[in-house]
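Here is the structure we will look at.
Of the protein chains in this complex, one is absent; all others appear in place.
For clarity, chains are labelled A and B in written order, and residue numbers in each chain start from 1.
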Amino acid sequence: MHKWVSGILVLLMCLTVFSTILPAQEKISLRVAWWGSQDRHNRTLKAIELFEKKYPNIKIYPEYTAWNDYWTKLNTQAAGKNLPDVIQHDYAYLSEWATRGLVLPLDEYISKGIIDLSSVAENQISPGKIGGKVYGINLGTNSLGMLYDPELFKKAGIPFPKVGWTWNDFREIATRLKNKLGIYGAEAITKADAQVFKVWLMSHGYWLYSEDGKSIGYKDDKLFVDWFNLLLDLQSKGAIPSIETDIARGTLGVEDMFIVTQKSAMGLLWSNQIVAVSKAAKERPLRFALMPRAPIPNAKPANYLKASQFFSVTSQSKHPKEAAMFIDFFTNSLEANKVLLAERGVPISSKIQKSLLPFLGSSQREMFNFVSLAEKNSLPIPPPDPPGATDVVNNVWNPIVEQILYGRITPDKAAVEFRDKVTKILQQR
Amino acid sequence: MNKRERYNNVMGYLFISPWLIGFFIFTLFPIIASFILAFTRYDVLSPPRWIGIDNWFRLLEDTRYHNSLKATFYYVFTAVPLRLIFALLVAMLLKPSTRLAGLYRGIYYLPSLIGGSVAVAVVWRQVFGSEGLINFILGMMGIKGLNWLGNPSTAIWTLIILAVWQFGSPMLIFLAGLKQIPDSLYEAASIDGAKGWDQFIKITLPMLSPVILFNLIMQIINGFMVFTQAYIITSGGPLDTTLFYSLYLYQKAFQSFEMGYASAMAWVLLMIIAFFTALAFKSSRFWVYYESEEGK
Partner (left out) sequence: MAKKAKRQNIIYHIATFILGIIMIYPLLWMISSSFKENADIFTTMGTLIPPKFTVENYIEGWKGFGNVSFATFFKNSFIVAGIGTIGTVISSAIVAYGFARIPFKGKDLWFTAMMITLMLPFQVQIIPQYIMFNTLNWINTFYPLIVPKFFGSAFFIFLIIQFIRGLPLELDESAEIDGAGRIGIFWWIILPLIKPALITASLFSFYWTWDDFLGPLLYLNQATLYTVSLALKNFADPTTITNWGAVFAMSVLSLMPVLLIFIFFQKYLTEGIATTGMKG
C-alpha cells in the first residue's frame, strides 16, 4: 500500500515537472496560404523550411492552390471564420478585405521593427496602404510593359520603341509589323480587365474611378470613344488578334501567347511574367518597353509600380506577431530570396535587390532593369479600386468590350451605357 | 391499420433510414440556409443583411441573367436529347457480348473519364481552334473552317458536342438496363416473327422505359445545372452565349460577392428544374412500363 502511494506521488511529480517543461517546447503553428503553380509552390516551401530552421519554435502549415480555386476557398474560409494566419493577397481584393476588418493593419509591427522596412522605399510600401494604414506587404514589384521581340523588329527594319512613345506610335509600329511580317503587331491589348484602359486614362491625367470611389473618374466620354476606336482600327487592320481569335484562345497562361510562338511581335504583360514567357520561348531574348503614352501634348507617363501580390495577416490569427515575423523573413532574408529568386516580382528591399543580382538569369535581369526604368518614369500609385470594382469589371466592362469589338454596339453608345451602369453600381455600395 | 401495414411502415422507414438520417444531419441545413440567404444581401466576407424580396425583383431586370437563361435553355433542349439518343444508340451497338465489346466499351467510355480536367480545356481548344482538328478535316474536304469557339453562333455548339461526346454515363446505364431484359422475351418475339425494328419498339423500349425515365430526368437536372465545361473552356463568352445559369450564379457568388443574389438565383433554378422533372414524372404514366406493377 505504502509503495503504491509513493509510486503515484513520484509519477505525479514527474508529470508536473514535464508539464511545466512542455509548454516551453510547444510549437506555435501558423497557417500560410498562397496561390501559384508548381514552381512557386516548390520555391515557397523551400523558403518556409529555411524559416522553420531559423525559428524552430514556429511550425508552418502551408495551404497552396491555383488562382481561381484560391479565392473560392479563401472566401469560404472567411465565411466559416477559419482563415489561415498569413494569406497572399491581390490588389483587386485587398481593399474589400481591409474595409471589412478581415486583415490586420501592420503598422504596429513595422514601427516595432518586427517587419523591417528600413531598406524599402516608400513607393514600394504604398501599394499595400488603405486609408493610410499598411494592410499588405508587397511581395514583388511589378509594372505593366510592352514586351517585344527584338529579332522580329530588326527583321521588319523597325526601330525599337523608345521611352515616351505614344499610342499613335504604337498604332504605326504595330501596323507596319503586320504589313511587313504578316504577323500580329501586338497582342493582349484588349485584356479582359480594365487595366490597359486605366493606364490610357492615367496618361491623360485621369483614372477610372473618382477619388471617393462613388463615380467614374473622367468627365469626357471622348477618352472612352478614342480608346475603342484605336482598338477597332487595329483589329480591322489585323495588327492585333481579333476578338474572335482571343476568345477562342482563352486564358490558358503565358505559355501559349503569340509572342512565344512568334506570331506576334509585341505583347502586353506584367513585368514578372517575362520569366515564364522567356522560358516558354526557349530563352529567346525578349525586351520590355514602357507603356505607350497618351497621344496628346504633355502626356503623363503611363506606368506605375504595382505590387504583384501581398502577404497579409488575417484578423483571425492567434499569433499576429509570429505572422509578422514570417512576412519579415520573406522580405529581408537573403537566403530565402535566393530560393524565391524574384519569382513573384522584384523584391522590395533595395539591399536584397542588390545582393540578388549575381544570381539572376537573363530574363530576370531584364525584369529588374525594366522595373527600375519604370520607377524613373512612373506616376504615383493610383488609389486602390473601390468596393464594387470587381462587379464593374466582370459585369459591365468585360461584356461591353466584347460587344464593341464584335461590332454589336458603337463606342459612342457604349460610352454612355458604361457610365450609367458603373455609376449605378458604385453608388449602391 | 392492420398488421401488414404496420409491418410495412416499420420496414419502409427502416430501409430508408440511412438516407433520412443523412438528410437531417447533412443536407437539410445547407438547403434551408441557402433559402434564407436568398432574402439577404450577403457578401460572404461580412454577415448577411435582411433585404426582403429585393434579390428576386432584381432578377427581372438583370440582362446578363436573361442571357444566362437563354443559353441554358438552348443547351438543355439540344444537348439533352442528342446525348440520350446517342447514348442509347451506342448502347444498342455495344450490347452483344463479343470479345471486342469490352474494348469498344472502354473506348467509348474514355471521353467521359477525362471529365472536366484542365486537360480537356486545352484539348477542346485544340480541336475547335482555327487551326484545330475540325478545321483540318474540313480543309481536306475543301471546306473553309470557322473560328468555332470565337464565333457567337457556334461557341455553344462546341459545348453541346462536348456533352454529346461525353455520353458515357447514360450509355452505361442504358447498357445495364438492356442487360436486364430477359432473353426469353426476344426469343418468344422471334417465334412470332417480329424482327429488328419491331422487337426494338415492342420489347426493348417498354422494358427499358424505367431506365429511360431515369436517364431523362437526370439529364434534365444535370443539363440545367451544367457548369464545369463552360467554366473551364469558354468562361461564358463570347457575348454571354455560353454563360450558363450555374456559371453566372458562381460568378455572382464568388467573384462579385453577391451570395444572397446567387441564392435567389439558385432557388429560381430549383423551381425551373422541379417543373420539368415533375412534367417528366407525370408523363411517365403514359410511356413507362414497370414490370412490378403488372400484377397490381
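The definition used in the following text is that a contact is a pair of C-beta atoms (placed from the backbone, for glycine too) under 8 Å apart; a residue touches a chain by one contact, two chains touch by 3 or more.
Fair warning: this is a prediction, and the values are worked out from it, not measured in the lab.
The missing chain, though absent from the view, touches A, B when the full complex is examined.
Residue B:31 is the one among B:31, B:53, B:143 or B:201 that touches the chain missing from this view. Of the options B:146, B:172, B:189 or B:203, the residue whose C-beta touches the omitted chain is B:172. Not every partner is drawn; the one left out touches chain A at residues 31, 35-42, 45-46, 61-67, 69, 72-73, 76-77, 79-82, 84, 251-256, 260-261, 270, 273, 275-276, 279-282, 343.
Interface residues of chain B facing the missing partner chain: 7-9, 11-16, 18-23, 25-27, 29-31, 33-34, 37, 44, 97, 101-102, 105-111, 113-120, 122-124, 126-127, 129, 131-133, 136, 165, 169, 172-173, 175-177, 179-185, 207, 210-211, 213-214, 217-218, 221, 225, 227, 245-246, 249-250, 253-254, 259, 262-263, 266-267, 269-270, 273-274, 277, 290-296.
To be clear about the criterion, only the chains that are shown with their structure count from here on.
For the pair chain A and chain B, the distance between C-alpha centroids works out to 38 Å.
Only residues 71-72, 75-76, 78-79, 96-97, 100, 102, 242-252, 390-391, 394-395, 399, 402-403, 406, 408 of chain A touch chain B when the two sit together in their complex. The touching residues of chain B, when paired with chain A in their complex, are 43-46, 64, 121-122, 125, 128-130, 147-152, 155, 233-235, 237-240, 251, 254-258.
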